[in-house]
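Complex shown without one protein chain; remaining protein chains in place.
Every chain is named by a letter (A, B and C) in the order it is written, and numbering of its residues begins at 1.
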Amino acid sequence: MAGSTFGEAFKITTFGESHGVSVGVIVEGVTPGVELDEAYIQVQMDRRKPGQSAVTSPRKEYDVIRIVSGMFEGRTTGTPLCILLDNKDMRPSAYDGMDETFRPGHADYTYLKKYGIRDHRGSGRASGRETAARVAAGAVARKLLEDRGVRVVAYTKEIGGIACRTYQPDEIEKNSVRACDPEAAGWMEDYVKTLVARGDSAGGIVECRISGAAAGLGEPVFDKLDADLAKAMLSVGAVKGIEFGAGFAAAGMLGSEHNDGMNADGFLSNHAGGILGGISTGADIVFRVAVKPTSSISSPQQTVTTQGEERTIRTEGRHDPCICPRVVPVIEAMACLVLEDHYKRQAALHG
Amino acid sequence: MAGSTFGEAFKITTFGESHGVSVGVIVEGVTPGVELDEAYIQVQMDRRKPGQSAVTSPRKEYDVIRIVSGMFEGRTTGTPLCILLDNKDMRPSAYDGMDETFRPGHADYTYLKKYGIRDHRGSGRASGRETAARVAAGAVARKLLEDRGVRVVAYTKEIGGIACRTYQPDEIEKNSVRACDPEAAGWMEDYVKTLVARGDSAGGIVECRISGAAAGLGEPVFDKLDADLAKAMLSVGAVKGIEFGAGFAAAGMLGSEHNDGMNADGFLSNHAGGILGGISTGADIVFRVAVKPTSSISSPQQTVTTQGEERTIRTEGRHDPCICPRVVPVIEAMACLVLEDHYKRQAALHG
Amino acid sequence: MAGSTFGEAFKITTFGESHGVSVGVIVEGVTPGVELDEAYIQVQMDRRKPGQSAVTSPRKEYDVIRIVSGMFEGRTTGTPLCILLDNKDMRPSAYDGMDETFRPGHADYTYLKKYGIRDHRGSGRASGRETAARVAAGAVARKLLEDRGVRVVAYTKEIGGIACRTYQPDEIEKNSVRACDPEAAGWMEDYVKTLVARGDSAGGIVECRISGAAAGLGEPVFDKLDADLAKAMLSVGAVKGIEFGAGFAAAGMLGSEHNDGMNADGFLSNHAGGILGGISTGADIVFRVAVKPTSSISSPQQTVTTQGEERTIRTEGRHDPCICPRVVPVIEAMACLVLEDHYKRQAALHG
Partner (left out) sequence: MAGSTFGEAFKITTFGESHGVSVGVIVEGVTPGVELDEAYIQVQMDRRKPGQSAVTSPRKEYDVIRIVSGMFEGRTTGTPLCILLDNKDMRPSAYDGMDETFRPGHADYTYLKKYGIRDHRGSGRASGRETAARVAAGAVARKLLEDRGVRVVAYTKEIGGIACRTYQPDEIEKNSVRACDPEAAGWMEDYVKTLVARGDSAGGIVECRISGAAAGLGEPVFDKLDADLAKAMLSVGAVKGIEFGAGFAAAGMLGSEHNDGMNADGFLSNHAGGILGGISTGADIVFRVAVKPTSSISSPQQTVTTQGEERTIRTEGRHDPCICPRVVPVIEAMACLVLEDHYKRQAALHG
């Protein structure tokens, strides 16, 4: 009901504001007896953290996680796993005055409308910092999926109109924008640096590819695998759209083109993106999300105060000119959570 | 867990296969004391039913609903409202042989992989017939939303590359494709008729516009309004993507373009699609879904049997060459369900 | 949220009022591929139905069930199973005047307070008729449990102070009060007939014994097996209390008495009632519920109208002088639902 819980058989609940004491997550339904350590999770945290390169925010969020429950002698116990991240780089003074003015593109206005009260420090609960908790939980799911032979990889497909033309998975972690094409990556990096200079930001497209997933995952008719993935992705702040397989291009295709035929070796194409009738086919699950340009820009923008007075605002501070490279591990984390949940739900159905 | 339930405070559970005895829905959490009658619901059923025009399937599904519980003397009682639709036009013989061959684009293969058993008659549970139950439940939500001053309208925006150029809401129900531009509607109708002759099908884009919704709806961080709408829409069989406001176009925009400024009268633009931080802004909520071309086509397609033998298949029968016009009321129904649920969740938060 | 759903991995949703068109239930999460037929379910329906003997209500409820979805060629498909019971013996005129007077011990007053509107015909949704839907769903769970080797048996332990002194399971279905001691059964039957003559009613105690259940069922810390059983039982209208194993007697015991020791063959006693820390031990699960005397009696009682005017009321009609024998199959059904749900949840945890 209250919105901070995701998943059913494998379930997470996150808490925490960007400038509160801690953010964290409880992971429920973890298979007992699995070897896990903080270092494994930390790898993913480091992929999401700010300050990784010139194209990401130089803030230091101290994303050092601590597992405070659910483990015993290096193994999961099956009881709730709580992972904490303490906030240390809090500079509430950096947000002085922000309690009175609605930043365009931010949730300032809507949080006040919803709750009647708002923690304005660094966007409070609406901050991207909350996704750190998701990445931590996603790493736990990733561990379980690895044991199932499932691999989840996301990457930047496009930034500001510059698109990858090749898919070279080994290149993704080698460039600062996490693009799957090193040549496009170079153009993207240059473009993003230009934006920093101009005080502006850019959006992009992130693609995710899941290989090795079993056929049969997904629960018709509402908890279809694509439906749950769509919810998971749209719950990420900057995401404004999602498409599976051929996606929006399917709108312009004929049935005879779009249908994926089969022969004795399997599917002849994958316009469906690995999901038919909401259930995985065993082919790669492929989807793309639209990432909006970062809302915080130092260019002047027109807005109003909580009293309705008109203002011009510049959002100074340490912000990402394009959030795509840091969204990549969040997309992967959410995909891992959905997949692991559906594996367990399938086990329950037949259990 | 099992996937046939949607919503929390306003919740539906559907059941039924296309060629079983009945399909239906239980609606829980209905505000008590509301005047409601079967005729009000039937109006929406008739918009979804097949055989409305030359561009839709000539099947007769007998979508005549019966409310069998939850009402007393013309008013809702607050107890579960069960709405039944009996299946009457069952022709299981039309599906002879389908138990052995996987139809491309259909859920035949995945249902068998998931359940190990499959009701092959008319797609069974994976049939579009199941959406009749959603439309019935959506009509109940629509009634409650009307009393709140909320209006939900969907329409065909594009079919096979032919796009509407104007938005004329009064025209939507006047043309057989439910397009919002009468001129484009004419072109679409001609195109769809051509497809029938060719034994092929087309996809399209359906847009939905929700006006009058209060600011403050949506539950961060996972049950964001857009996240729940995305799940709702992707749970509809033919939908392969969704985008809110500027959507995928945002990927190519600058932050200074995409951010919606404000002045004393409100928002200066609506690139966000009426949702910021997962919470409604009070502006129109606008999203588009990608609808794939109907999978059932009479052109020959390559496939395999359950035994792995290769076959060429033609899906004969009474199918929609483009499902967009009949998806429109389903999209509206799902949107109504999400909105009403979030109104009630907001009431709980402050209650 | 709305209260008509029970269970998670194996989940039911009931609907229907006693004098509406139908009552019924949707069962989700049913293992696919299981042989099931209506006759199997009907056996349990017949144990619950009124008019079985002189000690139960002579009403005929026509508890003939129909499965309208979720089955294909005699097997479950894994999709929602909907079971319907049409109401046929409706005599709304028998309830004339009841819309204005609150019957003591009934939910008339509270339904009106809660919903602001009330279907007064035969208690509407608060009627014992709703438990028919539970028994139907419970029979589905019972079928799955049989395949696991689990046996669920309930029986009348005590009526009006007359208690069983022996436990003879084979005798339970042979006497009209479903007591486990034939001698006590005779005394109970005589007592209940006396009550009919006096226009009064009696309460009793029903005990339930579950054998063959695996160790390891139950989900700490809130969804303990005993916690879920307690909720299930207290959700049955007439039940006012529950105790496990030694139960309330444990309040007077010493730790050294109450603790169940172990030796190489297992537990030396079963004061815990087969549950430790909320998880099944593998020993028999044993609990007892307190059943209140039937509220509908023909003796005069003091009450008020909806307008607050004082009245003397006699609840005429066809009522059970003691509901215990008909509660027995309902208790069993609820126990089956809880057990099967926890089997599936355990499968998910390790899945």
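Please note the rule applied: a contact is a pair of C-beta atoms (placed from the backbone, for glycine too) under 8 Å apart; a residue touches a chain by one contact, two chains touch by 3 or more.
As the structure is a prediction and not an experimental result, all values here were calculated from the model.
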Hidden partner chain, touching residue among A:P50, A:G105 or A:G124: A:G124
Hidden-chain contact residue, picked from the options B:K157, B:H258 or B:R345: B:R345
Interface residues of chain A (partner: the chain not displayed): 1-5, 8-9, 11, 13-17, 20-24, 26, 28-29, 32-33, 66-72, 75-82, 84, 114-119, 124-125
Positions on chain B contacted by the hidden chain, ascending: 1, 8-9, 29, 31-32, 78-79, 220, 343-351
Where the missing chain touches chain C, by residue: 1-6, 8-9, 14, 102, 104-107, 109-111, 113-115, 125-126, 130, 158-161, 195, 200-205, 215-224, 226-235, 237, 240-264, 268, 272-273, 275-282, 290-297, 299, 301-304, 308-310, 345-346, 348-349
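Note that in this section only the chains that are shown with their structure count from here on.
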Interface residue overlap between copies chain B and chain C, same or different (over half shared): same
Between chain C and chain A, distance of the C-alpha-averaged centres to the nearest whole Å: 46
Distance from chain B to chain A - Cα centre to Cα centre, in angstrom: 26
Chain B and chain C: spacing of chain centres that average the CA atoms, whole Å: 39
Contacts with 2+ other chains: residues of chain A: 1, 8-9, 220, 345-346, 348-349
